[in-house]
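Only a single protein chain was left out; the remaining protein chains are all shown in position.
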Amino acid sequence: MPIFATEGAILSAVVTILAILLYTFMSIRVGQMRTKHSITAPATSGHPEFERAFRIHYNTLESIAVFIALLWLATIYFHTLPWLPALVGLIWVIGRVLYMTGYMNDPSKRGTGFGIAMLSQLVLLVIAVIGIVQTWMAVNAV
Amino acid sequence: MPIFATEGAILSAVVTILAILLYTFMSIRVGQMRTKHSITAPATSGHPEFERAFRIHYNTLESIAVFIALLWLATIYFHTLPWLPALVGLIWVIGRVLYMTGYMNDPSKRGTGFGIAMLSQLVLLVIAVIGIVQTWMAVNAV
Partner (left out) sequence: MPIFATEGAILSAVVTILAILLYTFMSIRVGQMRTKHSITAPATSGHPEFERAFRIHYNTLESIAVFIALLWLATIYFHTLPWLPALVGLIWVIGRVLYMTGYMNDPSKRGTGFGIAMLSQLVLLVIAVIGIVQTWMAVNAV
């Protein structure tokens, strides 16, 4: 079966969609805050609530490309527990939801969710590296 | 035939290259405006024309990783009309060109192109979800 048709890959595809939906929601919030506080483009400051929504969106932007890349490297190369990359990816999405809700209430409360997402990303990196090493050894053993 | 060698995937590869070329052009424009208006790094403000070029680039940055991810999820999982993801991706690129030209002339004229790109991205998301569900059902039916 091709890699992308495996159950692990399909679960990772679902998690990718969830991450993108959350990220899209964050970008819509920025637009809403822009309208609510009458902040005209190209300005990106002017009201604390807008600035928080803007930073939530951009901080997630800083991570999402790397997150998607790590999720798929882990999915493609690590086969010991095929569902593990998707599970860790789901925890990343949950961490980012907590980060968003915490930050909107109070910037000092963004730590927990941020930490969960950061840790998930680190775990995905470790899983990807293990998978790459396993694949390398399997190919050279043939 | 491996998925990446199908005509649908090759068309999506071409669209990815076009999106990257447009994005690279936007980033070069920011550098030119930096020079033109003598705005020394790390400053990111100082003249409306520079700020517009900067926001066009960054707003496209906000979308491009998610766009590429959705384009390829749709390409890999949706096989009913294999050329459809590439076509919708091409409309995204056209929307982003209109967004860029509109915004440079007048920030209030960025809406049409932005809307076309946003809508294309939403359509890609729907196509990707349909494809993921179809693949899931096909795998579990075997």
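A and B label the chains in the order they appear, each numbered from 1.
What we mean here is this: a residue touches a chain if its C-beta (ideal position, glycine included) is under 8 Å from a C-beta of that chain, and two chains touch if they have at least 3 such contacts.
Predicted model, so just to flag it, every value in this text is computed and none were measured.
Asks: Could you tell which one of B:14, B:81 or B:138 touches the chain left off the display?
Replies: Of all options in B:14, B:81 or B:138, contact with the hidden chain holds for B:14.
Asks: Even though one chain is hidden, which residues of chain A still touch it in the full complex?
Replies: Contact residues on chain A toward the absent chain are 2-3, 48, 51-52, 54-55, 61-62, 65-66, 69-70, 73, 76-77, 107, 110, 121, 125, 128-129, 132, 135-136, 138-139.
Asks: Footprint of the hidden chain on chain B, which residues?
Replies: So the residues of chain B touching the missing chain come out as 1-2, 4-7, 10, 13-14, 16-17, 20-21, 23-24, 27, 40-42, 44, 57-58, 61, 64-65, 68.
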